[in-house]
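Subset of chains shown; positions unchanged.
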Amino acid sequence: MSSASPSISIDLRVRYPECDPMGYAHHSVYPVWFEIARTELLRQTGVSYADLERDGMLIVVVKLELKYRRPARYDDEVRVIATTTRASGVRIEHDYEVRRGHELLCTGSTTLACLDREGKLQQVPEMLRLEK
Amino acid sequence: MSSASPSISIDLRVRYPECDPMGYAHHSVYPVWFEIARTELLRQTGVSYADLERDGMLIVVVKLELKYRRPARYDDEVRVIATTTRASGVRIEHDYEVRRGHELLCTGSTTLACLDREGKLQQVPEMLRLEK
């Protein structure tokens, strides 16, 4: 159990099929980038999501919010920053930022729930808990 | 200009690559379904988004919120309901529901902004306006 706010930055290059006819990264791609950052944040704590899933723990997104400020374009290098803001009970919450250099492109947040294979809510695993 | 709340229902079958290793439609797919419903709602008013774009009007998502209640699975037939809740000034707002039969799977909302090709905010076109 931790009391700091674990955070991670990952760098991604915007893929061609992630972009739409406007030439912008489609708005549905940002949740994918959030998930990549969140997975690496989990890996930092010594767990891989693939392992959790093999052990029968499913982690599903129950809430997602995004604000888009500026578009990302094909071939841009963007930085995705994920921070765990709360992880207790049956919920894990993260905040996100997507940046291109000094520009803030997008902010967002997710709430995750831990389920077993029958879809029953589970307590957040001890090693992932974050109390404030 | 209209004072009712235009609404549309479309039926979709969940595609195989839209589903993840849990067997659920990935959470990033719902914004794509919302967009399909929203496009058909626009077409109902006599405009196609493809035409607007050819005329130099870009409509971008600036805010997106979703709550996921139950998972959709591969090959499920789902109904996506989109309702325009506000369309005035430079913003258009929609609410969404995704249903499988009587079950509510997901609710959401988007805020769109109208831009010209230089990215400058534009007034919502007269024919799309909805005042309440």
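Should a chain be cited, it is by its letter among A and B, assigned in written order, with residues numbered from 1 in that chain.
In the analysis below, a residue touches a chain if its C-beta (ideal position, glycine included) is under 8 Å from a C-beta of that chain, and two chains touch if they have at least 3 such contacts.
All of these numbers come straight from a predicted model, not from anything done at the bench.
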Legend entry - Homomeric assembly size (copies in this file), of which only 2 appear in place: 4
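One rule holds for everything that comes next: only the chains that are shown with their structure count from here on.
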Inset, instruction - Determine the centre-to-centre distance between chain A and chain B, using the mean Cα coordinates as centres, and give it in whole Å. - result: 23
Inset, instruction - Would you pull the chain B residues touching chain A in the complex into a rising list? - result: 21-22, 24, 27-29, 31-32, 35, 53, 58, 60-69, 71, 119
